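The next block holds one structure in the form of structure tokens; read it before the comments.
In this view, the complex is presented without one of its protein chains, the others remaining in place.
Naming follows writing order (A and B), and every chain is counted from residue 1.
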Amino acid sequence: MAPDQTTAAPVPLLSVRDLHVRFPTERGTVNAVNGVSFDLYEGKTLAIVGESGSGKSVTAKTLMNLLPRSALVSGDVTYAGQDVRALAAAGTKHFFGVQMTMVFQDPMTSLNPVKRVGEQIAETLRYHLGRSRSAALEEAEDLLDAVGMPEPARRVMQYPHELSGGLRQRVVIAMALACQPRLLIADEPTTAVDVTVQKHLLDLLDELRRDRGMAMILITHDLGVAHGRADDVAVMYAGRIVETADARTLFVDMRHPYTEALLRSIPRIDDPVHHRLDPIPGRPPELISPPDACAFAPRCLYAQADCLDGVPELSGLVGLHRFACLHPTGTERGVAAATANRAAGVTVAGLPLTGDPGGAG
Amino acid sequence: MSGDGRPSRKGRASRQRLLRRFRVFRLVRSSKGPEPDGPGENEAVRRRLGVGFWLAVVWLVVMAFIALFAPMLPFADPTKVGYSGPREPPSAGAWFGTDALGRDVFSRTMHGARISLAVGGFAIVFGMVVGGALGILAGYFRGRLDQAVGFTFFVLLSFPALVLAILITATLERSLLVVSLTIGILAVAPVGLLARASTLVYAEREFVAAARVLGARNGRIIVRELLPNVVIPMGALTLLGMAVAVVAEGSLAFLGLSVAGDEAISWGKMIVDGAGLRDLQNATHVAMFPVAVMFVTVLALNFAGDRIRQYFDVKELAF
Partner (left out) sequence: MARFFIRRLVLLVAVLFAVTFLGFSAMNFLGDPLFNVVGLMAELDCEAIEAGSAEDPSLDRARSDCETVAEARATYHLDRPVPVRYLLWVGDMFTGDFGTSFQNDQPVAEIIREKLPETLILLIMAQIVSLGVAIPWGVVAAYRANRAFDRGSTVASFGLLSIPNFALGVVLLYLLSLRWQIFPSAYESDSVVGLVFSMVLPAATLGLPLAASYQRLLRTDLITTLQEDFVHMARAKGLPPMRIMFRHALRPSLFSVVTVFGVSTGAMIGGSLVVEQIFGIPGIGREIVTAVVRDDFPVVLAIVMLVACTFVIINFVVDLFYSWLDPRVRAR
């Protein structure tokens, strides 16, 4: 168990402790989330970063009680002192959608195709806030205006298929913001829209968040998206947080080889032209009966024999810079491991090292 | 942070096993072969037919056997009037009792399987041959032929099935052949649509293109390359189609429009014979035994058919 010794800081808005999610399937149990803990404070943004299959989306869905009934969940999720899972189980009205809400990845599918967008926004207002139909529709128009939708009066009467992806995502955001939630979970909000509007949408979300003093969990596979928008970053791999820190520390002083690899795999504005990007070799691991070892070891340039002896624990205390690695990059142990592996031409987990992978510097 | 991630000291052997596992894993991902130490039996779980399927098959085989050899089996004469008293309840002598004319209901029920299964079987074979041929040709050659065939199917489906059957049986003699053909015609359009759809899928595949590149003629491509692939989904739906055909024949017989004559015993005819209010009140067995046997037979056809459909992973059709 992670020792919970948070200091005299204010009470977090959302506190997650030792969250486990497993899905029984025909092929065996999928361990999607394996003991995730984090705190999120009022008005802050936490970015959860990881490849697909890392458990970041499952974590988000668990928070929103959106998992299929078959999922086995354990651990504590506390929102402003309330047990969220108990609230969900009791069917508490006006909690989800009012206190916390979520924006999904694909605006093409997250809007009901057979209802006008105005109606879909108004529905939340009518159900949670008891607005009349006409008042709710007017408010929907204002909301669309607030998220930068051109010609909102015309848009409320349109169907989702009449809007472009970027506009649809604005509708989704307007819908999520309707009841002034204190916490917004954005699950890859820009992955499915055109590159040209991604930045607009992200900036819009950031701006709305600041204006409304909302807290946000930004889920993304792209560390670049988190950069400059998140207060804290948690990097997930194979259902675990492998490194977490405040954004500044994480970007300049990362410890986990996976974080490093992620950073190296995205283009940066200050890279020289034609700079070679380094994709991460291999694939994310299978989550059914995972080996009792560091899940990243087979793809890690630093992997040593002890990496295969059990899962490394996350160091340090909640709220501090924590990482789960025995040979952290940027430390002596890490440099030694990388040097040894390069000399051998292959890591202990069997990953061949061809050419210069960039080393630890 | 996690409770189950305690580091443990393990020996070389276990480390070797882990290493092997990583490599095996990579191999599996690339070759998509069976996973040696993983749960590989899930395929088998989905592909098993189950006890229910075999029960259904046993019933169907028994019924088919009875239908084929009924005249040679030691049943009472099904047409003999006054075999014993009229409307007698089931007894050791007449297992299903006797009907209003004192005929043996058990023997008649068993003989009834003959027409039902013959018509059902013929109809689906006819539907598969004619509908299948039309569907494959339409799907392979496309163009005008496809439009004409498609339109014909559409028109055939525009008649409520029983109404089309009535239109045909009303104008022709109601012999076994005519009734079978009538119901066979009903089967042409649904089967043909399925054949056309699967042909469209396979005609795009590489092996057909390859055959064409190698200079195979159309006839050869259709027979050698397409037919074997299209027959599988069609065959998988045979039993389901047969269930529909058996019910259709029963409905015609119930209306007195199936095969004519006293010798032509049919379940539908027996049920309508026993469905008069007086018979139903006082001699329930006359109608209920054929109802039960027919129900179980159709259920067996549907159940076995549905299992086969799942086994071959064919989509359901709306008849």
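Simple rule for what comes next: a residue touches a chain if its C-beta (ideal position, glycine included) is under 8 Å from a C-beta of that chain, and two chains touch if they have at least 3 such contacts.
What you are looking at is a predicted structure, and each value in this text was computed from that prediction instead of being measured.
J.: From the listed residues A:N65, A:T191 or A:S265, report the one that touches the chain absent from this view.
T.: A:N65
J.: Determine which one of B:A94, B:L181 or B:A287 touches the chain that has been left out.
T.: The missing chain is touched by B:A287.
J.: Looking beyond the chains shown, say which of A:T109, A:S132, A:S164 or A:Q180 touches the absent one.
T.: Hidden-chain contact among the options goes to A:T109.
J.: In the full complex, which of B:L101, B:L167 or B:A210 touches the chain missing from this view?
T.: B:L167
J.: Kindly note down the residues of subunit A that lie in touch with the hidden chain.
T.: Touch set of subunit A with respect to the missing chain: 61, 64-66, 91, 93-98, 101-102, 104-106, 109-115, 123-124, 127-128, 159, 161, 172, 175-176, 179.
J.: Contact with the hidden chain only, please: which subunit B residues?
T.: 151, 154-155, 157-164, 166-172, 243, 247, 250-251, 254-257, 268, 271-272, 274-275, 277, 280-281, 284, 287-288, 291, 294-295, 298-299, 301-303, 306, 318-319
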